[in-house]
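Complex shown without one protein chain; remaining protein chains in place.
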């Protein structure tokens, strides 16, 4: 029984531990992996992207519990779902939509059955009172269908932008990591010798092909030439574009902070321009 | 074997990991939950309150290991104890007294038996040398009585203040969480339609009843009208008083930082004034 947890609770308080306590009471022996608790408060997109990065590397029987929930106490639904990649429990606010764009849910249910809530439910901490008990019950084998009625219209976020034309690929900065790498929506990219093949991530279906050294990457007010395979291919302090570990185009500075040096923030447009062969 | 850990060690060093290593050597297969390692250095009250929030949500066989220990190396005692809520291991400095006010220990012992210490004990890291071995031995079934002689007078902190009169409930700010919610000693509060029932937490036995919309909450230089059930009941940026997830009165700002906006710190007085029916 492997359960991951992602929240915007931080680690200064005991809220994450309380969730693990509740789960341990229902599912003795559950093993926890903290996905991340440093999501900015109420940053649903940041949580959606982190989940998209992590989920493919976990066994398909893993339960992924996400509590980034600005709508707690309102009428937003609490849901659980199953895809080929895992089981997902959290608020119905779109936080799962990046993952589900690549592997759509077979079943989504609303966590309405009070039998699977904690007694004495609060209006402010559904992570403890609804989501953790649901995750624990699913982990010990309770059928999703027992948790509540089916949901046919889960909330979706707008997916990351990616547009292909004959001379340009246009995307956006999705995430800046601790090293300052600015990760973009341009991907997934795979190497075929010195040529890059792009297949739209997040469920996009466009394809394109271009020579890595035959393009420029324009990000903010800066542009860099070519796309590299590793940080070490340029000298220290130099800005570069490279294919990151998830197959997305990244902007970085070798042994520096790319996003700061290039003045990039989440949402900023990024373009690859040059000789691009689009396949429809 | 579920063992929680709370320290003021932070996560920049390996001290917490060292404790888990020691425990793993004595109790192979022990499962760890980090309660919190961001307690301010030597903040016994902050640790006591966090423990009070978390313990009720863990199974009663859990071992709670706390190392917030400004007296390490002095003559303060090292203790272990059992209550109906769990087993507790740490310094005898009052850090358990909020929890024990609600569920008093059946047995408290001093960790004097050198057989259950790590060989080559230091004077500066009893978390590693005394508390972790004790927690591990208890987790694998060693009787508390084997660890050392009984303690009949464990150190207690002054309990959070709460005073009830016919027109006023007076308490204090106990804790400010990562979201800026200022959690007070006024509780536990439960809803009975639009009426709130107060039963003294932390072992207090006073009871009172009042209409949620019929009171004002005075905190620092500000006052707010009425007590709400959820953040979403007021507009964004508005200060409100509400019943938090542990049943304590909280001061918050909807999607803002309540403690900063209201200039509240731990220890500040908070009052509920209005038509309050005290039951003796």
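The chains carry the letters A and B, assigned in the order they are written, with residues numbered from 1 in each.
One rule holds in what follows: a contact is a pair of C-beta atoms (placed from the backbone, for glycine too) under 8 Å apart; a residue touches a chain by one contact, two chains touch by 3 or more.
The shown structure was predicted, so the numbers you read here are calculated from the model rather than taken from an experiment.
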Residue among B:56, B:70, B:156 or B:229 touching the omitted chain: B:70
Option touching the unshown chain, where B:125, B:179, B:210 or B:231 are the choices: B:125
Among A:54, A:111 or A:130, the residue in touch with the chain that has been omitted: A:54
Residue of A:7, A:24 or A:62 in touch with the missing chain, whole complex considered: A:62
Chain B residues touching the omitted chain (full complex): 9-15, 17-18, 20-22, 24-25, 28-29, 31-32, 41-42, 70-74, 122-125, 128-129
Residue ranges of chain A at the interface with the undisplayed chain: 2, 4, 11, 31, 33-38, 50-51, 53-54, 57-59, 62, 177-179, 229-233, 242-245, 255
